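Only one protein chain is missing from this complex, and each of the others stays in its spot.
The first chain written gets the first letter, and so on, giving A and B; residue counts start at 1 in each chain.
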Amino acid sequence: MTDNLITLTIDGAPVSVPPGTLVIEAAKQAGVLVPHYCYHPGLPVAGLCRMCLVEIEKAPKLQIACATTVTEGMVVKTQTAPAKDARQGVLEFLLINHPLDCPICDQAGECELQDFVFQEGQASTRYAEFAKRFNPVEDFGPDVLYVPNRCILCTRCVRFMEDVAQEPVLNVSERGDRAFIGIHPEARLDHPWAGNVVDLCPVGSLLSKDFLHKARAWELDKTASICTGCSQGCNISLDTRDEVVVRVRPRPNLDVNRYFICDHGRMHYRWMNRGDRIEAPLIRHDGELKAVDWDEALDRVVGILRGASGGGKAVALVSPGASSEALAAAKRLLSGFTWTGAFQVVMGEEAPLAGVPNLALRAERAPNAKGAEQLGYTRDYAPALAAAKTAAVVLVLDDPDCAVETDGALLYLGTVLGDDAPCRKAEVVLPIANVAEEEGTFVNRDGREQRYFQAKPAPGMAQPAAWVLGQLAQAMAPPLPVAEVS
Amino acid sequence: MGYPHKPHPKETVVLSQYFGDADARTYKGWVKRGGYEALAQALKSDPVAVTDIVKESGLRGRGGAGFPTGLKWSFMPKEKKRPHYLCVNADESEPGTFKDREIMRWTPHALLEGTAIAAHAIRAEVAYIYIRGEFTEPWTIMERALGDANAAGVFGDIKIHLHRGAGAYICGEETALMNSIEGKRGNPRIKPPFPAAAGLFGLPTTINNVETLAAVPHIIKRGAAWYKGLCLSNPKSTGTKLFSVCGHVQRPGNYEVTMGFPLKDLLYDMCGGPPAGRTLKACIPGGSSVPILTREETEACLLDYEGVALKGSMLGSGGVIVFDDSADMVYQIMRLARFYAHESCAQCTQCREGTAWTTKILERILAGQGKTTDLDLLLDLSENMTGKTICVLSDSCAAPIVSGIKKFRGEFEAYLAGKRQPVMVS
Partner (left out) sequence: MTVMEDYQPVFTGKALEELQTVLQRYPNKQAALLPTLWIAQREHGWISDRIMAEVGEILGLTPAFVKGVVTFYTMYHQHPVGKNFVQVCTTSPCNVCGAEDVLKALLQQTGAGDAGATSPDGKWTIVEVECLGACGFATPILINDDFIENVTPEKVADLVRKYR
């Protein structure tokens, strides 16, 4: 506890915060949510929605909590009649032109206008006889639709593009109650981080075309995960409906991705729902791959490994998207061999979010290259492939396009296996869970270890790779050390 | 001088001495009349000394807020670490006000001189004069005058530039004016920070009205005591003010009187009162954003900041709008609400939606479709629009509505009861 904290009272609760803290943030700490729209901790302060007006003792007028800095001994009240009346006033003004679209609006159930109206709005409108303002829906860009009728002009989207993305392609057009969010016809909203405006929009005005009418907010289960699109390691939430991933949204992490994810990561989830999965363990029997149960499959692998050991070579060709636990277990399993481990990473163009330090869609399009490196895997993929030719055992982990050829025993752990895939020649094929179906750890490019959690069940008999490899390691007789999985 | 009329004996002619005199707006003509002597004097003095003179004189901002000018200048940083700016507010758009236009087109050099003195006092290297886009004639005259004065080298190191507005009343709000100069939408800024700390381009800035600055050379030349002595009522309101009288009067125009002057004398003696056969019904004394006065209040009102406040209104810009008994108060209040609805910048929820909504309700009343609950609704919305926004445009829309319903309720009720023919179509 440092000495120079400022103590103030919010709705009777004392709270101490560093100097320079905004009243709205201090309130959060005191457990008080001051209703607001235009304020967002990741954006510059605008102070224009006027929803966060609070009563501050000794101030002649209500003050906006989002732009007022705490002072020692300040007494803030959010539930007095003037403050509540002011909020009700703002809500009423917002609702006069806002259409009753809830039944068809994607935001329903996660809409801040709904939330605050429920909390303290009026039951009926006094605007009844007048027509509401109408403007047609606009297509802003590859994924973003703009529904002007629902817009409350909080300008979060404009400020995001201007200050965080640093590409001002959204503006406020016109004046007064004719105002709307506009773009210029020569510049679409196709910035690599543009999708964040959909998350930022408190209402259903900016919508994702990808998510349009796919699910209702209350049907979704949300699971904490880590994006697998690149090595930045953005924290995300996988939103599933009936065990299908339907949406990816950012989770706040001030040290990694603040409040944002890029569009590449946002769209990088369909593969998690693939239906063409390996659903059962397969072993080679009479030249064909035959489905068996786990016990038989694991026994077969143990047999292969015991038969091939005695100082031979083992090569592990792995995916840089495998969990650190799986990678560690794979290495441990092959510790009786002269071991080579390698991976290859798909590369793409880097796309920084200019207004945030150290945040970008990274060129390395895989989440755990660093984790693999830390465990001793290298990027010397071509040499590893060559070594695999004469290795006694080759273990391929979740690398379905691996063009492996070997005279030794080929073991394949993966989620899918194409009809023409070289790994069809494997002795044993073991089905594993993908990132949405297991719990695990990724290490991002900065060496940060981050945990992801299970959002949906794995199909058929598939199991997490870490479990499979851990079982194998256990089944091998001592002197293999007992696995200490973190 | 109530240009285009001859000066009235009761006027105190200071700023308006040369209104109508084409020679006075030339550089040579101005110098002949003693122009730029005050500036030369000021440039030789310490900036703090100049500020002190203006403080002592009691000069208050003539744009509408009435903030003591010398005090405002003294808010600039004491230590000069970064560039300072002066902005001159020539955006004159408050309905009923037309005095700055006269100052610019008849005495452009008075404004330039006052600008330069102020820039010196606040140690500003650059001054921008923000002239509303519609003032095409003042623009041309100011351009010419600035060119001549620059050629004569009277401003020393101070650079004065003209900046043209493009049709936005809200740019008369000091922080919106700065945003407009910066090449942005004219949105008012939240305060703090205040302009003297972080204003134009983020640097210490003072914004002053045209009329305020036009008085400065006189104060420097003739002394603070002289200006302070021009006071008829309350010692907190000194000097002269140009009152722009318009609407239902026989002789509309600008009249310059000493602070504390009776509004009654201005309207009846100087302006000739309403047209023959008509009687005064209402008066808005300070531009459309201040509460409306009844005839009784008008005739008992003294024209200074305190005097008008005493009657429940504000001196504001001094734009005196007169309505006689032929005026439809409901219609005019609707037209004012519509003005604010057009001019709202759209930032604050209450203003953006409230100005439009109140206009619609008033239009409905005028179309004969008002409801009995409409007056209470208007009053409630007005309260929701007051004291809750970034700037006071929202409050300004509410002021005529609230005072109008309070003082002319009968006219509203006549429409509601169907006793008055609708004048609008819904």
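The rule is simple: a residue touches a chain if its C-beta (ideal position, glycine included) is under 8 Å from a C-beta of that chain, and two chains touch if they have at least 3 such contacts.
Bear in mind that the values here come from a model prediction, so they are computed numbers and not experimental data.
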Q: Kindly state which of the options B:P108, B:P217, B:G239 or B:P252 is in contact with the chain not pictured.
A: B:P252
Q.
For a quick check of understanding: of B:G147, B:G167 or B:P192, which residue touches the chain that isn't displayed?
A. B:G167
Q | Residue touching the undisplayed chain, where the options are B:T12, B:S93, B:T389 or B:S403 | A | B:S93
**Q.** Per the touch definition above, residue among B:P7, B:G186 or B:G354 touching the missing chain
**A.** B:G186
**Q.** Listed residues A:A26, A:L170, A:V198 or A:V345, member touching the removed chain
**A.** A:L170
Q) If you put the missing chain back, which residues of chain A would it touch? A) 167-175, 182-187
Q) Which positions on chain B touch the chain that was left off? A) 92-98, 100-101, 132-137, 161, 163-169, 180-186, 201, 244-248, 252-254, 288, 319, 321, 323, 327, 331-332, 335-336, 339, 342-343, 345
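Keep in mind that, in the parts below, only the chains that are shown with their structure count from here on.
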Q. Distance from the CA centroid of chain A to that of chain B, rounded to the nearest Å?
A. 54
Q: Would you mind writing out the residues of chain B in touch with chain A in their complex?
A: 168, 185, 190, 341-350, 352-357, 360, 364, 373, 377, 384, 387-390
Q: Spell out the part of chain A that touches chain B in their complex, as residue ranges.
A: 45-51, 53, 61-62, 64, 67, 85-86, 89-90, 92-94, 96-97, 126-127, 129-130, 152-153, 172, 174-179
